[in-house]
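Take a look at the structure below.
With one protein chain withheld, the remaining protein chains of the complex are depicted in position.
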Amino acid sequence: MDQMPNLGREKEMLDVLGLNTMDDLFANIPLEIRRNTPLPLPEPQSEEEIWADASRLLGANITLEDRPSFLSAGLVRNFVPTAVAMLATRGEFLTSYTPYQPEVSQGMLQAMWEFQTMVSELVGLPVANVSMYDASTAAAEAITCAVRVHNRKAIQKGVVFVSEYTPPHRLAVIKNYTQGAEIEIKTLKHLENGEVDMTSIKDAEGCCAVYVEQPNCLGMLDDTLLDIKELIGEETALIVGVDAVSLGIIDPPGSWGADIVVGEGQAFGIGPTAGGPIYGLFACGDKYIRQMPGRIVGLTKDTDENKAFTLTLSTREQHIRRHRATSNICSNETLIALMGAIHMSLLGPEGLERLALRVAANTELTKKAISSIKGIELVDPGKYNFREFAVKLPHLASEALTYLDKLGVIAGLDLGIWWKSMDHCLLIGVDDRTSESDIESLYLGLSEWIEVNK
Amino acid sequence: MDQMPNLGREKEMLDVLGLNTMDDLFANIPLEIRRNTPLPLPEPQSEEEIWADASRLLGANITLEDRPSFLSAGLVRNFVPTAVAMLATRGEFLTSYTPYQPEVSQGMLQAMWEFQTMVSELVGLPVANVSMYDASTAAAEAITCAVRVHNRKAIQKGVVFVSEYTPPHRLAVIKNYTQGAEIEIKTLKHLENGEVDMTSIKDAEGCCAVYVEQPNCLGMLDDTLLDIKELIGEETALIVGVDAVSLGIIDPPGSWGADIVVGEGQAFGIGPTAGGPIYGLFACGDKYIRQMPGRIVGLTKDTDENKAFTLTLSTREQHIRRHRATSNICSNETLIALMGAIHMSLLGPEGLERLALRVAANTELTKKAISSIKGIELVDPGKYNFREFAVKLPHLASEALTYLDKLGVIAGLDLGIWWKSMDHCLLIGVDDRTSESDIESLYLGLSEWIEVNK
Amino acid sequence: MDRGEQMSDLFAFNGAKGAGWAQPKPSIEREILISSIPKKLRRKSLPKWPRASEPEIVRHYTWLSNRNFGIDNGFYPLGSCTMKHNPRVNEKIVQLPGMDKIHPLQPEHHVQGLLAIYFEMQEMLATCSGMDQVTLQPVAGAQGEFTAIRCIQEYHRQQGQGHRSKVIVPDSAHGTNPASASMCGYDIIEIPSGDDGRLDLEALKSAVGDDTAAMMITNPSTLGVFEHQIAEAAEIVHSAGGQMYYDGANFNAIIGKTDPGRMGFDAVHYNLHKTFSQPHGGGGPGSGPIGVKSHLSQFLPTPLAGRRNQVEADPKGVDDGYWYFWQDVGENSIGKVQQWNGNAGAVVRSWAFYRRYGKELEKMSEHAVLNSNYLRHRIMNPDPEIAKKIHVMPLNGAPADLVMHEFTLSLTPLKELHGVTGKDVAKRLLDYGVMAPTLYFPTIVPECLMIEPTETESKEVLDKFASDLHKILSEDPDLVTSAPHTTDVKRVDEVWAARNLILKHPGNESGQ
Partner (left out) sequence: MDRGEQMSDLFAFNGAKGAGWAQPKPSIEREILISSIPKKLRRKSLPKWPRASEPEIVRHYTWLSNRNFGIDNGFYPLGSCTMKHNPRVNEKIVQLPGMDKIHPLQPEHHVQGLLAIYFEMQEMLATCSGMDQVTLQPVAGAQGEFTAIRCIQEYHRQQGQGHRSKVIVPDSAHGTNPASASMCGYDIIEIPSGDDGRLDLEALKSAVGDDTAAMMITNPSTLGVFEHQIAEAAEIVHSAGGQMYYDGANFNAIIGKTDPGRMGFDAVHYNLHKTFSQPHGGGGPGSGPIGVKSHLSQFLPTPLAGRRNQVEADPKGVDDGYWYFWQDVGENSIGKVQQWNGNAGAVVRSWAFYRRYGKELEKMSEHAVLNSNYLRHRIMNPDPEIAKKIHVMPLNGAPADLVMHEFTLSLTPLKELHGVTGKDVAKRLLDYGVMAPTLYFPTIVPECLMIEPTETESKEVLDKFASDLHKILSEDPDLVTSAPHTTDVKRVDEVWAARNLILKHPGNESGQ
């Protein structure tokens, strides 16, 4: 109760109002709908009791740092420099809200403008917004945005082709977000070897948008993607989902024709944090600006002609445009994007490259080690992988995971969870911090499991 | 190496200076005393490597929170509200230094002035400084301060009586600090029952100062102390060392005639932190102001007649008075005192009382439980204790500690470390967080040990 | 020269290559790695990010933060946004490795502690709102609305009522309400409020029909008044076959006093970041769980946190006799709205927040409402001496005796008499060291200031705000219309921004 400064001063204040009891304040609530019993909740706790309970409960969790871990699947066990949280939790940032009054919010506005710049540079597109909820809603809203822009001229009205390598939880989000706009989601096929199927690309001709991921959700990079913009043409949007860190070494989609780039920002700024709060990246070409979702900051001037920042293009947004808004997003993930901005600016260009190289090196080493185990095969042999790779096991992947869990290794993701047909496949994800001994543990564990189940 | 912005720009800057190499900058160091070999130190590490090493090493320590702990002896296993560190580590506080330029340091100056006020209120004396290194140096410098004030009129010139209940490490500090000022430390005797020996007080008559602790280092409160100021008179300083938290319920020495009050501030603001940084409290009556050690902040005005704060009475200090300074203290413990101030202001008067009561309750319960064990006796039966109490064991205390350590209990302090003659005595310290189950562990452990060694 | 006059420019930092944040070397040499990337895939040139050392970055963001106003800097009466103090221990809790270093796909026996908190939160929210089942997956209020309307949509489809195509919202509704329903494919019917700012039952009656899918409404309304006819409204909508949706942004006003269940709602979202706690610096993150009555629960996004009694065979749990698990919602679930299990960090913070009040949570609502009424009273009843000096008093946005946790003022008289707009007063308030109230919302109140003090403000802060507002009302209109005067920048030209669209840094001379 140490949060309410007027505790104990109720009478003094009620007197001013001419009221007797706190309940009098609620006189407008009809009796029939009043709650008459106390809430069946526990006793109030003090800070130290809450801290003790939180430490006990969360302390009972097994973390990704406690053991060799190869579970990534879109979230990253990263190392976030200490300065990031110390700066982002400064009260002026932490306890502010949407900068409706730019005159007293220049700091956050500038930070977000810088964030936009860094994201834009990262992905190679001119405009970025200040964050979406996550990579999946970013992908979903990229699709609705693209349809709004292209539907008039589209031959296949309302049709969007989505790569079959889109993980099902993301696809579910996409479907929820697009069904109301009468968008038809068709599947963009891939070849056996993981590359995009060019006949499927042909089928997409004249549709509103094509959504692919690079690397795909199995960590494979497909260089044939670099040619598809030319095939689908100007009137169909190319939307690409990325692994943000990979762009330290991998050509950004903006430079091979992507119109909208989306992705998960989490690797910059915050831990996997049980899945949230994280933040989605959203960047696009100029022609999408007025249809894009989310907040955006622009440079302008004040009445003294000094540089100033402000939210701009708000006429797209729900608080102005209401049901005709480009999106319903209001509260977004700015604070986490701020953490991302600080992390990115600490890294710098060469630091980003190094981070990507560390992941690349560990991908390489892990892939080599694991694929050398007899009985284990790469799902996409001969391809370049970043961060993740899928392997086919002799038995159910779920069994391998259980076995290795007992050995204290988090071995990856059972791909059977995503696609029943892949229940013998394991998705192994590394990060910049994967160590030789981590790889060894995984290698030994999987080898032992195969041996035991011979 | 991410700490030096000019890394890689050396040449550009050397060029401006007309130099060729970084070594040229050191041309003034004669060759005969130059180091020619690289420092035999490890490779540079990145933040994440340092963090990993620190976590590994410090993670290997067993903490007071890991197990029932009754080791206090002047430091407290406290709960510090989260807001304390979050506020005190704000860069503006954290990275400032002594406020030599008050115009841009009003924040820290005001915070310290408020700290002085709260300490003054706590101990019941009009003036407090902004911190000493710790309770021991505070006691030592209180003695030298008192001698400077009283020596002229003293009958026993240079003589100070120090309670025999002063723990030896503190006494050692006092001796180091006083020997140069030609102060003779005499022992103030106590009776068998722990109370001060009034004949010894008589012996002290006409000396410069008397130093006692309340509670004493065995946690015992002695109400006969409340009368000694009258006995020793105005020309002998009464210096009292306190347990700061106890003053939430115990009469502050200022109200029974103490001239200088010192003590450890750690309980407010910071964990025991392996013994430092902590901070010493120092408060005194007006007549000691010009002889007191340490920094002090005063309220004043600026040229616009607005309220302003500034360091004051600097003419006592080493940077002005040099070898005639009242103390050599320069860097002190302000940042930790700031943490203390924040903690105190979060507590408020009633919070302070509650904190003291929690300790008092746990002292009571623990004392009752442990003294009920057959074979264990209270050293000071029938006295009121705060936080600590000493018990006599049937065998060596060190053996009991070893035995209980194996059971996962930190049972207290072997008083044999302080005084050989007390090697069968254990000093048991509780805190506000001592739980019933902690007490039970201690009770069961000691009972078992006695049983086993019958 | 003013301190800080020169702007800190992130992209002007251009130290040595690689002088940024130090990292260990990759475990394979750079050249080998680079050449192993198929040439076509390789990045040609690095992004133009700043090259800076830690000290420079710390200083830059410290400088930025010093140009930003948050609750920690002063009163933040942004109506509808519930800008209350966020207890600091919550920030420490979410930095525990057992929170920060957790992957949402870890097996259940790795995350019993997290699941226990999830379960407790689902239960607590259901209890306080009179709903049957809660999901914590939606990550903001707007997404909660969207999710709940999606559930209602699937419900109607299942019931063979797929033709219901309209969602009714009062004209005082928050913009996210119509936007969310519209994203689900619904047409919006906006119904006008009555003269007292309240829901107009007649208007509602004439709006409902066979095509009504749902009504979305918040109570207390965005004017801060309690819709006392809410049960009747629910009756009207229900008898037309529609569902009642409760926008929980104002839930903090009524906890323990009443609940949407009692009012007749079928679904509700909670803004954890408002009612409870999740610092949403700069605009987010939030968390927008929803609660539904049992007939809607089969449609909820999946999974939920489930609980059963612990049995012998279970691994070690969290010592409360239960085993927690992720419970699949089943085939009728709408699937996912967020990639994982929602904003877990916000859930944990809100859990820590609610634990502080526990069964006395209603005290929070009481103090929020007390502060709101007190401030409104102080504003509307200046001391006679002060009243003499005031040019013109604002009008109540809603002519109610009592308000709930927030209230509106209309500055129409001021505008008419002196040409001073609500925006001018808002900007002038910035000069007094407070954040401006919500401006021009709800749109039905002309020249509206919407004020929500929250329970974490002291009487002194409220007194000062009232007297500052009185001062402004007695100031020279020119001073007010040209405000703010003491902020980091003067009034910002938003039109210029929209016309010129400079949305990224142009890069600096040194070729960055």
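Which chain is which? They are A, B and C, in the order written, and residues in each are numbered from 1.
Here is the rule we use: a contact is a pair of C-beta atoms (placed from the backbone, for glycine too) under 8 Å apart; a residue touches a chain by one contact, two chains touch by 3 or more.
Just so you know, these numbers come straight off a predicted model, no measurement behind them.
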Among shown chains, those touching the left-out chain: A, B, C
The listed residue (A:P81, A:G180, A:G412 or A:G429) that touches the chain absent from the view is A:P81
Omitted-chain contact residue, chosen from B:Q116, B:S200, B:T236 or B:S441: B:Q116
Over the whole complex, note the residues of chain A touching the chain we left out. 1-9, 44, 46-49, 81-83, 86, 91-92
For chain C, which residues lie in contact with the unshown chain of the complex? 1-6, 12-13, 15, 22, 53-56, 58-59, 62-63, 66, 71-74, 84-85, 87-88, 356, 430-433, 456-458, 460, 471, 486-487
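Throughout what follows, only the chains that are shown with their structure count from here on.
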Where the CA atoms of chain A average out and where those of chain C average out, how many Å apart are those spots? 20
Taking each chain's centre as the mean position of its Cα atoms, how many Å separate chain B from chain C? 46
Junction residues of chain C, two or more chains touched: 13, 17-21, 23-24, 52, 54, 58, 62, 87, 89, 91-92
If I count partner chains per residue in chain B, which residues reach a count of at least 2? 2, 47-48, 81-82, 86, 91
